[in-house]
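Here the complex is missing a single protein chain, while all its other protein chains stay put.
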Amino acid sequence: MPPLLFYFFALITLGFGFLVVTGRNPVTCALALAASFVGLAALFLSLDAYFIGVIQILVYAGAVMVLFLFIIMLLDIKTEEGKKLNLPAIVSGVLLASLLTLQIIAVVGSTELAQKTSENTPLALADAAGKIGKAALPTITNDLKAGELPDAKLIGFTLFDQYGFHLQVIGLLLLVGTIGVVVLSKRERSAP
Amino acid sequence: MSVLELIIALPLLAALAVGLGAPARAASLGASFINLILVLATTVQYWGKTGLAFTYSRPILENPSLSFAVGADGISLILALLTTLVMLAAIWQIEDRPPIFYVSSLLIGGGALGAFLTTDLFFIYAFHELALIPTFLMIALHGRAEPAQRKAVAWKATIYLGAGSLVLLAGLVWLVLEFSGGSKLTFDLEALRSQAQLNPLPAAKQAQIFFVLLLGFGSLVSLFPFHSWAAPAYATAPTPVAMLHSGVLKKFGLYGLIRIALPLLPQGAHVEWVQNALLLMLLGNILVMGLVTIHASRLDDTLANSSVMHMGYIFLGIAAGTDLALKGAVILMFAHGISIALLFGLCGRMRNQLGTLEYNKLGGLASHAPAFTVLFAFGTFASIGLPGLTNFAGEVLIFLGNFTEFKAGTLTSLQWTVILALWGVVMSAVYMLRAYRSIFHGSPATGLFMIDPAFSQRVPFILLATTLLVTGCCPWLLLNLMKSAL
Amino acid sequence: MNASIILLLPFFSALVILLGHRQLKGASVLISVGSSIISFIACLVLLAAADDENNNKLLLPFLDVGHFHANIDVLIDKQSRGMMFIVSFIGMLVHLFSLGYMKDDDAKPRFFGSLSLFMFSMTGIVLAGNLIMMFIFWELVGLSSYLLIGHWYQKASAAEACKKAFLTNRIGDFGFMIGILLLFGANGGSVNLDDLATAFKSGPLAPDAPGYSAGFTTAAALCIFLGAMGKSAQFPLHVWLPDAMEGPTPVSALIHAATMVAAGVYMLVRVSFLIEASPLAAEIIAGIGCFTALMAALMATQQNDIKRVLAYSTLSQLGYMVMAVGAVAMAAQHGHEAHGPNPGHPAMFHLYTHAFFKAMLFLGSGAVIYACHHEQDIWKMGGLRKHMPVTFWTFAIGTLALMGLPYVTSGFYSKEGILGAAYDSGCSILFHAGTLTAVLTSFYMMRLLIVAFFGKPRTESAHHATEVPMIMLLPLVLLAIFSIFSAWDGFATPLQALKPAHERPHTTVLVASILAFLIGTIGAIYLYRGKDKDPVNIKLFANKFYFDEMYAVIVRVCQDRLAWIVTALERVFVDGLIVRLPTAIIARLGAATRLLQGGHLQGYTFLLGGGVIGVVYLVVFVLPRLGH
Amino acid sequence: MSVFTIEAGLALLGLALLLVEAFKPDISRRTLGLTAIAGTALALVLFIFAPHDSASLPGFIRPWHQLDNLALFYKGFALVITILVLWLTLECAPYLTRFTVDGKLGEMFSLPLIVCVGMMWMASARDLVTVFVSLELVTVSFYVLVAFARKSAFSLEAGVKYLILGALSTGVLVYGIAWIYGATGTMSFDGIAKALANPATSKSTALFGAAVLLCGLGFKVAAAPFHMWVPDVYQGAPTPVTAFLSVGSKAAGFVVLTRALDAFMVEGSIIGSEIQGFLLVVGSLTVLLGSLPAMFQTSVKRLLAYSSISHAGYLLLALACRESARFDLSSGSVVAFYLATYLPMTVLGFLGLGLMRANGLGEDIKDFAGLAKRNPLLALLMTISFASLAGLPLTAGFLGKLFVFLGLADHGYWGALSCAIIAAAAGFYYYFKTILAMYTTEGTDVPALAFSAPAKAVAGALALAILILGVYPKPLQNVLMSDRPAVVAK
Partner (left out) sequence: MITLGHYLVVSGMLFSLGLAGVIARRNIIIVYMCLEMMLSAANLALVGFSRFHLVHGLPDYTAQSLVFFTITVAAAEVAVGLAIIVALFRSKQSVDVESVTKLQG
């Protein structure tokens, strides 16, 4: 990805992120979050993670954000924070955030790992086709031979080939979540 | 199976039985009486032997090696004898009290027996703690003061002894780590001891460990300046607890120093800074606490403080570390245990009957309660250190033991300490006679009336007084149990 | 065998009586008196069997640790034989006298029990073969003295007096014990009198031994002497003896005149090798004895209580004896070796003559007090000569013996012996002060005799006084005989061994003794004949040089105030630093940590985030640099 | 039947119970509860007799699941605590139902089964992905359980706090996983260990990842300074859930932590000493921050929460002491030993609280006043529990502490040892405060307090376990030591 685009999407991600943190109106925040996630999805794409990028948009910017908005609307939350800003909390939040950022930058700066670029670590699709060989489905190898990254297929293959157990657990988790939501939002039966 | 296990188990089982509803007095008296017989029989069997006898070991953990190991030598037998005697007396003198009094007495006694008769550091430590808990509870719940005050007193004791126990634990752990040898950690005292003989530590290190142990054991024994829990606790504690704790349980710390610290760290006590610290502390016990005791205006205060003060002499024996002094220390432990238990027991009766122990309100009790007076006199003169009662033998051996290594013309700091400590003997006469004078002599105070207890209630005290007399006239009875050099 | 009977019989008698007197009732008296008689007989047998060779033997085991032995072993030699005779004889007489004197006392069994205890303890001191044993019985006589002085404990004065006696003695024992310890250490673990004597002569403590230290010897001697000061009531530990007169009079006679108080002197004589080894100690001992003798004599001149006069007189005579001990040691250092093998000692000589006549005087005063219905003020007596002739004559004999009627009474010889020793000591002050004391002695004793027995009865009780019963007169008569003859050669042979080898007394000494007797007697007769109240009034003497008041202040200021201060400091510092401060710190810390838990989510998230940053800082940026 | 099958079966049982509860609303809670208990008990029995080697696992699960001693021990542990929690829920049902919206407890019986399964999977995890998903299964279930009695303001507040802080910790955890993955290029513990033993691995990245990951795990085990949620959530949550959290969830956290540390502190690890330093610092901080505030608590439940923080601190310190040649109980098995002893005493404590609650009493210390008079047996059992928590000798609690002290002293970590000793001393204070209250007699004329025979039996058994383990720990040691494989990737 050209640096310019990277900076653009990073700016979108962080800028809208900043709006989430500072926005007075919850609806603004929710929308800003969605926008930020779109930027993030673009960054995913720039990392050749197309499937994740798509999921990010579908799940987050789509489902989760809608859920947030629903709840905000449902509860009819106004810009209640308004005047009573908690100054110490803001100061400490800013402080911690900047410290953490500095630390991360320091760590990033100290490791050669961070010097990797798509130039010095290019994908080797054709090679890969040979290497993963029999282990993978033919469609994947075919795609790879054609010079395309069969991203979704590869993820799917990994998930179902290796992480079957985990998928089941996630399924169980989602079920528990569903039940939890039901249990937690059950209304008290009004007195007859 | 060793008879010692039976001796340890009997009071604990009796406590359990009473807790579950067995007739309290009968069960407790029976158990402690049988226990006394058992200990006496064991002592007779041990007569003439040396070293550890009646040993038996049940491993409870492989590595670190822990085992329920019992064994007794002369010192432990003397202390076991002390325990059973005081336990019997303490239980016997209980009158019209709820079962918890019996249970706690049995637990304290059983715990003390366990601590004296086991030879595994783990159980030595554990049994002592077991005995401490009922002490705190009884002070807090049935102490002789307003609820708030007695709770405060109990807390003070708990915090002190708890902290002391933890320091002690640290010291013991240190010992275990230093003396376990290469392969695996062991808590077995004998194994540690043989290792300590094989590979003694450098003196400087011994001194450090000894000091930690001294602080730990010392605060259990109310070594100055870690003593301020003791006086209020004894003054407040219910009678049987005061008897058992001051008489028996407190000796645990000294026992530990003699049985654990000195054999494992023979040079520890003699490294100059440790010795000087110990001497300063024990002089604090004797001189400072002597003066504090003189200042007391109530019998329970006097007894409680005097009990703190007298520990100084036993520490003096430990500081000297010579055979003579150590044997003297053991005898004095026995003697002090019996005599202070006797005094606390009688003091408890007085409080019950008279409702006050203030000297300026009392007087002339000898006229109406002659037998009581005689018994009290035994305690008084024993703690003054009158020859013919056991305390004297202990004290004189300690003093002599400090002078066995002597160069004419130059006194060591140890010997100067003895001379100062001797002044404490004068002070103890001052406060004990002052107490005796105010309570028993003079004309009877108006409104305060007390008669002799019935004979059956005199028995426990007679038991203790007789012990003082017999072992006082024949201290060799005790010395014969400790034939090998310490 | 005999020794053990003498020692243990009173012990068991005391034990049986004290523990079972309610069951025994009257029998206890019989047991006690019986035991004293049997002891006396056994003592006579012991004296008859004269085997000085086999003299140090073990009676009972006491302490046996390794090489160290401190057992009940007896040393039977000349001194202990003589002393034993005195103790058992006077003891028996006092028992008999008490049968009459204590007839109406409710607590008779307790009295006799304590008396037996005393006999036991005193026997122990006399026979003691080592210093530890001596110390043991030393303390036990203290106990019996305590019990007997406090016999009438309901009286506050008696209760205080017994306490005072015990405590004062304790101070002495403090020194005694230190002395024993020093000797024990220096002599390599033995405190046997024999061993010590050898050690001082040729062993590790001899002046030519390596590492000998004169200072050490002096310190040991003075420490031991401190013990004697307590028991023998030497200045400044003399204050308890006059107060001890609160006890029944027979007790005063036996314990506080004849035997126990003399134990200090006896002990000093026993360890004379020690005192002789230290010139300084000998001088101090002689000085203190001399000072006590003079001071007490001065006090005695102004006392009105018959027993107190006798008590101060006892003090004075004890001072005499102690002075003799010192003087003899000084003389020995100057080369005046006593003559003959194992010679007697003037102090011991005076000790036994004094024992008889002073016991007699006390018993006589007891008879007077008994007859006068417990009146003790001599100015409320008078004219008793006619009412109680036997008592009077015996009392007069005792008085004359104490005054030292020349050439007749035993007191003259023994006093002369002491003055001789003082003269030989090379220190003229001793001699002069001794002579002055002798003058005063004659003076106050004559005063006592005149005021109490001559003239007219001054009160009703004196008027109605009648002679005491036979059982009380018998001891008086016996003692009177001893008062006169005990110094005569051929009388009571065991005692004669205690006399110093007979030497022509120095003329000066002889003259001084006789003059002292005359001046004192004449002075007293001149001043007191026919007087109804004291013509002399010297407040300082009457109030005993204000010693009691001084001591009261010292006790209050030094001890009680110090105790108060120390208690306060202990509360503040120990409690404060060891208890309150750490508790407070922990409590503050706990309270502070509780503040972290404020319940606000924002706070928690802040802590969590801060925690992460802190941990990262620690792990990534700090720990790697520490170079673990 | 393989262990995994049993676990899956248990999960299915949980689902089945959920469905039954949903479609047959009038089923009695007793039936539900007993079924759940019976199912778990059956699972426990089957588990004991099931083959305990990895080869018995179904093929697809084998790469993700290990059946070493620690895992097996912990699986049994989870089953036992689940049974106890279910039973405790039944005992406490009468008062719990007052705070649920429909007066029923349906999910309170099914969710614990799922939590149990999640914890068992956590214990077997061989890689961070498995850890993450099973941990989240447990966490999400706990969100529901904590807030279950939401008519109680406390329960709801606890739910909210747990939710926010839990989610925050999940974020931290994932971020940590990302960095660890970045540094080592793998998510399996074995791989991480191998990579960390390789000096070429970027140290700062690995350190950063490990630190952040440990912060995330630290939250689960209540390590300071990530412990703030514990007092509030424990106090607010229904008592059975609190017991579950404080024993089950914490233990699961420790098992995962042990695995992570086994990887981070592997022989020759480039970050080993830093991680050890981290453990010492955090452990010391945790014992202190657990004990000191506990001294001032008036609510016994909150006190137990603080105590559980403090115990977590001891466990962390135990983890800091790696194997010593002279000391068979290596840090992993000390942790297991400590947890095994911690289970009976904590559950007994919460059981007592629950029983008192069921009798209409509060959870404050003042409610304990005179308990000895009202029910001497309960007072005695609670005394045993608190004595053991305080670490009194002859109880199980002492041994655990002793081993920690021994380990610290053996390694010469004096600073941490002093902190541990101070905390233990403070512990004496607050446990005794409660014990004392039980035996005071002033001003208590409350009627006697009854509890059911099964309650007596269970409580008695727990107390007995505490005492027996306190004087005869050998069998437990044998279990823990029997065939422990060599340390990972040695």
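Note that the chains are named A, B, C and D in the order they appear, and that numbering of residues resets to 1 at the start of each chain.
FYI, a contact is a pair of C-beta atoms (placed from the backbone, for glycine too) under 8 Å apart; a residue touches a chain by one contact, two chains touch by 3 or more.
Fair warning: this is a prediction, and the values are worked out from it, not measured in the lab.
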### Interface partners of the hidden chain - shown chains only, full complex considered
A, C, D
## Note on the structure
Per the whole complex, from C:F166, C:F482 or C:F606 the residue touching the absent chain is C:F606
### Query
Mind pulling the subunit A residues that touch the left-out chain?
1, 3, 6, 10, 13-14, 17-18, 20-21, 23, 26, 29-30, 33, 36-37, 40, 43-44, 46-49, 51-52, 55-56, 59-60, 63-64, 67-68, 71-72, 74-75, 77, 80-81, 84, 86, 89-90, 92-94, 96-98, 100-101, 104-105, 108-109, 113-119, 121, 123-125, 127-128, 131-132, 144, 149, 154-155, 157-159, 162-163, 166, 170, 173-174, 176-178, 180-181, 184-185
### Task
Could I get the residues of subunit D that touch the absent chain, sorted low to high?
128-129, 132-133, 136, 140, 143-144, 147, 150, 153-154, 156-161, 163-164, 167-168, 170-172, 174-175, 177-179, 181-182, 185, 187, 231-232, 235-236, 293, 296-297, 302
### Message
Using the document's contact rule, name the residues of subunit C that touch the chain not shown here.
### Response
594, 597-602, 605-606, 609
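In this text, only the chains that are shown with their structure count from here on.
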### Task
Go through C-D and A-C and name the pair with more C-beta contacts between its chains.
C-D
### Message
So, comparing C-alpha centroids, which chain is the farthest one from subunit A?
### Response
C
### Task
Please find which chain has its CA centre nearest to the centre of all protein CA atoms in view.
B
### Message
Between subunit A and subunit C, what distance separates the C-alpha centroids? Give it in angstrom.
### Response
102
### Message
What's the distance between the Cα centroids of subunit A and subunit D, rounded to whole Å?
### Response
32
### Task
Could you check subunit B for residues that touch two or more other chains and list them?
159
### Message
Using the touch definition from the top, which residues of subunit A touch two or more other chains?
### Response
103, 107
### Query
Among line, ring, star, complete and other, which one matches the pattern of chain touches?
other
#### Entry: Residues of subunit D touching subunit C in the complex
160-161, 164-165, 168-169, 172, 203-204, 207-208, 210-212, 214-215, 218-219, 224-226, 228-229, 231-232, 273-278, 281-282, 288-289, 292-296, 422, 426
### Message
Quick check on the complex: what are the subunit C residues that touch subunit A?
### Response
602, 606, 609-610, 612-613, 616-617, 620-621
### Task
Within their complex, state which residues of subunit C touch subunit D.
586-587, 589-591, 593-594, 596-597, 599, 601, 603-605, 607-612, 614-616, 618-620, 623-624, 626, 628
